[in-house]
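Every protein chain but one is kept in place in this view of the complex.
== chain A ==
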């Protein structure tokens, strides 16, 4: 565990944010089982430290894009549980007015521009926003969150080459959770050539971090963001992490009898739970007591439940508005 130089206030803030993201996802996953959220949903339980640590290193006017597993990033950049829940319920008050669903989230007011389900799209768009910042000499950084499978897409290499060539202030964050749907990395990418290693060959500054350690993620991301901002250059950050739930849906794989990974593997990763690890830091540094931690958790869970209930009670979009924004 990192004995960090992070300001106490930020450590507490990041922990509370981890709790918010974790419990929002757990609550949404539980609610999802009732078949009222009719949108294929990729939960990010277990991967919260990447989103929270990176977003804590960004400024509000920096932008972020994400992929299909985007709830963590949407929330960590400042998006609300209420608008996310309303989107999953297909309500007019959803962040995309019920037109996008789980994989198409936006909230420009917090700099979360877009998430998209097709691998590599968000990364390309993030690169384009960085091009815009460069042309305007704006001191802003554009961030792309994506998974390890994006490193199999052509657009990934196109964009790395372009960002390096054009010196674009973009932060590429690879959440390497080892699986693309149910295919492990070993059958998708050649042995002995890491994603970070490949990116280095573009002359891009790279960083590698334990993605379950929010302090380490923050400190590394802060360095990466500062580098991108100061030098107007792309940076790449690979975070190793693990998703607890199935690829798409609210269940554990072992509960459904899936065999691409076993329960023991999950339990190993649960030992590295980012929320528990952050708790340990707060307790060890005396920034919180057990009772305070429990109090925060209970209050955050209550807020989330209230947000979800409020979203559920919201109105559906009016079918007469089916063509809104179509052309």
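Basically, a contact is a pair of C-beta atoms (placed from the backbone, for glycine too) under 8 Å apart; a residue touches a chain by one contact, two chains touch by 3 or more; residues count from 1.
FYI, contacts and distances are computed from a predicted model.
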Options "Cytochrome P450", "C4-dicarboxylate ABC transporter permease", "Alpha-ketoacid dehydrogenase subunit beta" or "Gas vesicle structural protein": UniProt name of the undisplayed chain: "Alpha-ketoacid dehydrogenase subunit beta"
Hidden partner chain, touching residue among A:107, A:148 or A:279: A:107
Of A:165, A:226 or A:284, the one touching the omitted chain in the full complex: A:165
Where the missing chain touches chain A, by residue: 63, 65, 94-100, 104, 106-108, 113-114, 116, 118, 120-121, 123-133, 135, 142, 154-155, 158-159, 161-162, 165, 324-327
